[in-house]
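Of the protein chains in this complex, all but one are displayed in their positions.
Moving on, here comes subunit A:
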Amino acid sequence: MKMKMLPWLEFDIQVEILKRLPVKSLIQFRSVCKEWKSLIDSSPFIADHNNVGQEHLMIRYEVEDKTGSEVKYVCFVDDYDSFPENKFAPDIPPIFRLFRPFNTTIHSPCGLLCLEGLLREPDNSETHMVVLWNPSIRKSIAIVVPKNKNASIETILGFKKTGEPVVKIEFESLDDVDSALIAVYEPHLDHIKDLGICRGAAFFAMCSYNESLLLLDHDDDGRIVRAVEN
């Protein structure tokens, strides 16, 4: 068999091949060379790779017996052909032994799950936490929700354009319906930023958006002037 010598292999083509590898291989291949590690760890590459990964459906359920209840997880690989036969139990982050999520799970299309719940401390006290979990690479981080007495809380997982996740933690004071506190957690900075108090507001909705140059045509009164042509 004749072996051809390759005088070059451009980085462009290496990137095209890497984009098409499964997560397990990519994690190993971070050690191939420095250039590959920086590429695989970069936000644009991660965001790009998310579009080609297989879709999974995760279900959480609780099993009760005499000793108490246990939270379990099962994943279905939504690959069209074998769905729903192709299922597996994901590796649970160690923190989940003590962490009891609330019954709301925020799903995300970017492969991260954001769970909110209570962590039971050894002295039986409970800490309010948000866990960001990436089941594909089996990593998770837990964020302690800042204590805010007598407040209800809402957690929203959002994403920056580069693919970096942002957790928004929104408080609403029950004592004083006229004020609320919003905080933002950025995992790559590991820091909770307080966005301050919004006075005079009782109910909230939040979403993130990207800056856009898209112009919407309207007349001086703000009505749409462009008609759809057939």
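Note that a contact is a pair of C-beta atoms (placed from the backbone, for glycine too) under 8 Å apart; a residue touches a chain by one contact, two chains touch by 3 or more; residues count from 1.
Note that in this section contacts and distances are computed from a predicted model.
Visitor: Just go with whichever of "Glycosyltransferase family 62 protein", "cysteine desulfurase", "NADH dehydrogenase subunit 11" or "SKP1-like protein" UniProt uses as the name of the absent chain.
Guide: "SKP1-like protein"
Visitor: Among A:55, A:70 or A:91, choose the residue that contacts the chain missing from this document, as touch is defined above.
Guide: A:91
Visitor: Per the definition of touch given earlier, which of A:14, A:43, A:86 or A:127 contacts the omitted chain?
Guide: Considering all chains, including the one not shown, the answer is A:14.
Visitor: Hey, which subunit A residues sit against the chain that's not shown?
Guide: On the side of subunit A, residues 1, 3-4, 6, 8-10, 12-14, 16-22, 24-25, 27-34, 36-37, 91, 137-139 touch the unshown chain.
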